[in-house]
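Before anything else, here's the structure in question.
With one protein chain removed, the remaining protein chains of the complex are shown where they sit.
Letters A and B mark the chains in the order given here, with residues in each chain numbered from 1 onward.
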Amino acid sequence: MISRRAILKAGGAGAAALAMRPWPSLAANAPGVTDTEIKIGQTMPYSGPASAYGVIGRTEAAYFKMINEQGGVNGRKINLISLDDGYSPPKTVEQIRRLVEQEQVAFTFNTLGTAPNSAIRDYLNENKVPQLFVSTGASKFGDYKHYPWTMGYNPSYQTEARIYAKHIQSTKPNAKIGVLYQNDDFGKDYLIGLKDVFGDKYGAMVVKEASYETSEPTVDSQIIDLQSSGADTFLIAATPKFAAQALRKAYDVGWKPLEYLTNVSYSVGAVLKPAGLEKCVGALTGAYGKEPTDPTWKDDPGIAGWREFMNKYMAGASQTDNNIVYGYGAAITMVQVLKQCGADLSRERIMKEAANLKDFEVPVLLPGMKLNTSPTNYNPIRQMQLAKFDGQSWVLFGDLIQA
Amino acid sequence: MFALTHQLLSGLAMGSIYACVALAIVMIYQATRLVNFAQGEMAMLSTYLAWAMIQAGVPYWAAFFLTVAISFVVGAAIERLVIRRFDGAPVLTVVIVFIGLLVIINSVAGWLFTYEIQTFDSPFPDTARFGAGYISPHEMGAIGVTLVMLALIYAFFRFTPLGLAMRAAAQNPVSARLVGISVGRMLAIGWGLAAAVGAVAGMMAAPIVYLDPNMMGGILLYGFAAALLGGIDNPWGAAAGGFLVGVLENLAGAYLVGSEIKLSVALAIIVGVLVAKPSGLFGRVVVTRV
Partner (left out) sequence: MSLASAAAMPIEMRARWFAIAVVLVAAVALPFVTSGYQTFQLSQVVVYAVALLGLNLLTGVNGQISLGHGAFFAIGGYAAAILIVKLHVPYAFAIPIAGVVCFVAGFLFGLPALRLGGLYLALATFALAMATPQLLKFKAFDAYTGGVQGLLLTKPQAPLGLPLTRDQWLYLLCLAFAAPLFWAASNLVHSRIGRALIAIRDHPIAAETMGVDAALYKTTTFGVSAAYTGVAGALMSLIVGFVSPDSFGLFLSLSFVVGIVVGGLASIPGVVVGAVFIEFIPNIADSIADVFGESAKAMPWAIYGLLLILIMYAAPSGAAGAGRKLVAAVARLRRA
């Protein structure tokens, strides 16, 4: 039995060798890599309160299955071991240790959730196991200085909020803003983003903050509260169900603010349609992906490819679910990194290539969007474009905003 | 003033749904002295059934009554096939079985219907007839349906022989058996009725909160709180408790402590009331004979 330490030492020696020799080198491959297979791991909330996101893991497994049927990456098949953590950080730690120490995966990919990823970040960095493309919009996961083995993926919620704040500053400087936010790290990041931009004027600009818990049945009461605060601008930092409730209730009570809707809940089919399309006209969002239910992308080749994949490998899954598009895009990015690695699949090389994406285009992201990473940039998706809902689709306007 | 009235009415509307759930809880409690943790998930599944029927083109009210009837049968079947196997087991063992049912139903619903939200039609016309948007027709309708159901349940237990037999079986099973009442059948009927009432709660809630597998989680909690507040052995009390919790929750969030800890505060108030009045506001004080 090869102990973990021996492997780490081998990895370290490989890195030292790399420093002296030019690419391609013969550094020891990561654990879990054989001539025919690359074993990678992740945890997902298949059970528990966040089980709606479990579909991301299933999509990624299905995508790798497709890649494997097409011959794999450089002749190796991708074997994704996706374990349930029930969105409980202690369980995440346990499962990630199982993946690293027992299953001997090469690295972890797209593990879901801010708290679960926070809980395992120290462990993975200490053991020099890449924690790639974490599935959370918390900005702290792009910290290449302190956590060189952890890389983010999504544009951060904070960045998104800053984009909205700047837009408000330039188009509606005297806005009175009401915010509905989920009472957790996701929702609170939007408040932080607004504070970043408004500074001491935050108190004057934001007239009301109302929060909700995911265990609450409705946010009706919060909407009435926000309306009566006199706000004329409304930022909705809520997950799909609550966002739909908020959009509908705001309209029904006759409140007509300028609405900014978080990217998390911008799905036409899964949020705006349930809320009532006519009730969402004029809402703004920051987009980075192609929303599959938006008629704009009806004939788009990227979305067509996605549909083809869906019909063959995810038959029966919902084609309105944005989480699936997200998982699809993340898996494509992952495959690109492995392709770039070529024959050298040491952990160092994998990390190096993850930090070496150059203008990579993902077919389900907005046209013109390019993924770039470098040793000093661990946030692959940094661009967004504002869009306004016209009753049918999101109409993009302005340029891609580099955050 | 507008906001306050609005909060009150919106609280009453949600309260009517909590009241229905509380009623379902009380029905099973009265029959078996148990609190069914899977009540909410059963109601959620019933609502999906109605949704599927409406999607297939069944008119709303036909789907409504069919769902209520099927829920009754399924509820009774769960009692017969699952719960009865645990007759005589410790209370907590049965609680664990309820938790098992809860996670099974939740997980299977997520698999069958996905976690995306679905719209569920309201039977009430979608025109704001009640002026100024204070309360939507559906919210009015939900309150009305709850009141009608409460009256029906009251009449059932008060005036029908079956209702009387059920009360007898719950209060004194031994004597009830002696006068020829099949206690087992009464238990099954009790479960069936609870499932039917739960189904109504689900169908009234879904147009407000949207239909998804986690729809009833929060509602069940408030339903528990309502049943406790009103008195768990008293249908009237439970219903009143439901309306009270709905209003209390809104007012606490909007005027008392802000939204971040309103859930905790609402729960603390309920525990506080219970400490002052341990059998609930309208519950009977049970005197134990030594």
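Note that a contact is a pair of C-beta atoms (placed from the backbone, for glycine too) under 8 Å apart; a residue touches a chain by one contact, two chains touch by 3 or more.
Computed from a prediction, not measured in an experiment: that's the story for all the values here.
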| item | value |
| --- | --- |
| Contact residue for the chain not shown (choose from A:I38, A:A62 or A:L132) | A:A62 |
| Residue of B:A52, B:V82 or B:A168 in touch with the missing chain, whole complex considered | B:V82 |
| Touching the absent chain when the full complex is considered, from A:E94, A:D143 or A:E361 | A:E94 |
| Residue in contact with the excluded chain [from B:A62, B:I96 or B:A155] | B:I96 |
| Residue among B:A52, B:A77, B:A168 or B:L274 touching the omitted chain | B:L274 |
| Positions on subunit B where the hidden chain makes contact | 29, 33, 35, 82, 85-86, 89-93, 95-97, 99-104, 106-108, 110-111, 221, 224-225, 228, 232, 260-261, 263-264, 267-268, 270-272, 274-275, 278-279, 288, 290 |
| Touching residues on subunit A - with respect to the absent chain | 4, 46-49, 51, 54-55, 57-58, 61-62, 82-84, 86-91, 93-95, 97-98, 100-102, 113-116, 118-119, 122-123, 183-185, 188, 213, 215, 316 |
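Note that in this section only the chains that are shown with their structure count from here on.
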| item | value |
| --- | --- |
| Centroid spacing, where centroids are CA-atom means, of subunit A and subunit B in whole angstrom | 37 |
| Sites on subunit A touched by subunit B in the complex | 47, 49, 51-52, 55, 183, 210-213, 215-218, 220-222, 224-225, 227-228, 240-241, 244-245, 252-254, 270-271, 273-274, 317-318, 320-321 |
| Partner subunit A, residues of subunit B touching it in the complex | 2-3, 6-7, 10-11, 14, 17, 103, 107, 110, 114-119, 128, 132-133, 136, 205, 208-210, 212, 214-215, 217-219, 221-222, 249-250, 253-254, 258-260, 263 |
